[in-house]
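These notes are about the structure you will find just below.
Entry: subunit A
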Amino acid sequence: MLNINNITVRYGQLTAVRGVTIKVAQGESVCVVGPNGAGKTTTLLTVSGVLTPAEGTVEFDGGAVTGINPENIARLGISHVPEGRHVFGLLTVEENLKIGTAMRRDRSGVAADIEKVLEYFPRLRERLKQPAGKLSGGEQQMLVIGRALLTRPKLITVDEPSLGLAPKIVDQVYEILERLRQEEGVTLLIVEQSTKRALDHAERLYVLRSGMVQLEGRTADLSAADVERAYFGFDEHAATA
Partner candidate 1 sequence: MPQKNYMKELIERAWPLILLTLILLVICLVVDLAAKEVFDYRSLERTVTEALIRIVLVVGIYIFIGNSGVISFGHIGFVCIGAYGTAMLTANVRLKSLNLTGLPDFIRLETYDVVTAALAGGLLSAVVALLIGIALMRLSGIAASIATFAFLAIVQTVYLNWDNVTGGAGSIARIPRYVDIWVAFGWVVATMVAAWWFQRSRFGLSLKASRENEVAARAAGVDIFRERLIAFTISGFFCGIAGVLYAHYLGTITPNNFYMSMTFVALSMLVVGGINSLSGAVLGVVVITFVIEVLRQAEKGVEIGQAEYALPSGVQEIALGVIMLLILIFRSGGLTMNREVYWPFKSKSGSAQAGMTRAS
Partner candidate 2 sequence: MIALGQNLIDALALGSLYALAALGIGLIFGVLRLINFAHGDFITVGAYSLIIPSTQVMAQEMLGALPWPLLILAVTIVVIVLALLSELIVFRPLRAASAATLMIASFALGFVIQYTLLLFYSGRPKAFGLWPELTQVVEFIGLRVPLLQLLTIAVTLVLLGGLVGFLRYTAYGVQMRAAAEDFRMARLLGVKANRVIAMAFGLSGFLAAVISLLFVTQRGIVAVDMGTPLMLFAFVATVVGGMGSLVGAVVGGYAVGILSVALQVALPVDLRAFRDAFVFLAIIIILLFRPSGIVKVKAVVERV
């Protein structure tokens, strides 16, 4: 469904991602792990159209999406949940959710979907009229996921959903993401710093370091030691493979 083909992304002189290839199939749950500065966020931002790759292409649903602007990529069915949550703090929770429906024309569908999101996240219902800036970190994470869902995405990309959240909340977030995949058929591409969580929650994973894919495979086939070696780059063979 999503093919990231050999992309290279630069910020001015600095190359953040070099020749990365990632493939995600329909209905899959894929994790990208790697240390800080590995190029994970850059990769997701390229998928969602915020950045344009210097080389390589991104294909989604069989068509090239490279160079299309973010709002139109969102319309094609990729919803990106950026790192650091990014709720609209001055807007109410309800207004935040409505922004997710900016591109939709089916009023009745929207109402039903908002209802469904509130069933997934009952905490949000209590706080519908409050400014989103007043929510706790966990609630904000729920809100941005719910908001992303309202764009009716085929693929959700999530950048570090666990950042700054208590472990218990993180587990909840992953649980809900998994439910969304099972019940709504949403494909997931998640960026994560923790190899453990990636191994626990994803079906497949990619290890990214220094802007390159160091390792990829089914989580079932990989040992924690393999992943960590690729992650930290202690083993020279793994680094150049």
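Behind the choice of candidates: all candidates are chains of the complex that A comes from, given by their letters.
By definition in this document, contacts are C-beta pairs under 8 Å (C-beta built on N, C-alpha and C of every residue); 3 or more make two chains touch, one makes a residue touch a chain; residues count from 1.
This structure is a prediction, so every number in the text was calculated from the model and none was measured.
J.: Taking the stated C-beta criterion, I'd like to know which one of 1 or 2 contacts subunit A in the complex.
T.: 2
J.: Considering only the defined contacts, which subunit A positions touch candidate 2 in the complex?
T.: Touch list, subunit A to candidate 2: 48, 50, 69-71, 74-75, 79-80, 82, 86, 88-91, 95-96, 98-100, 102-103, 133, 147-148, 151.
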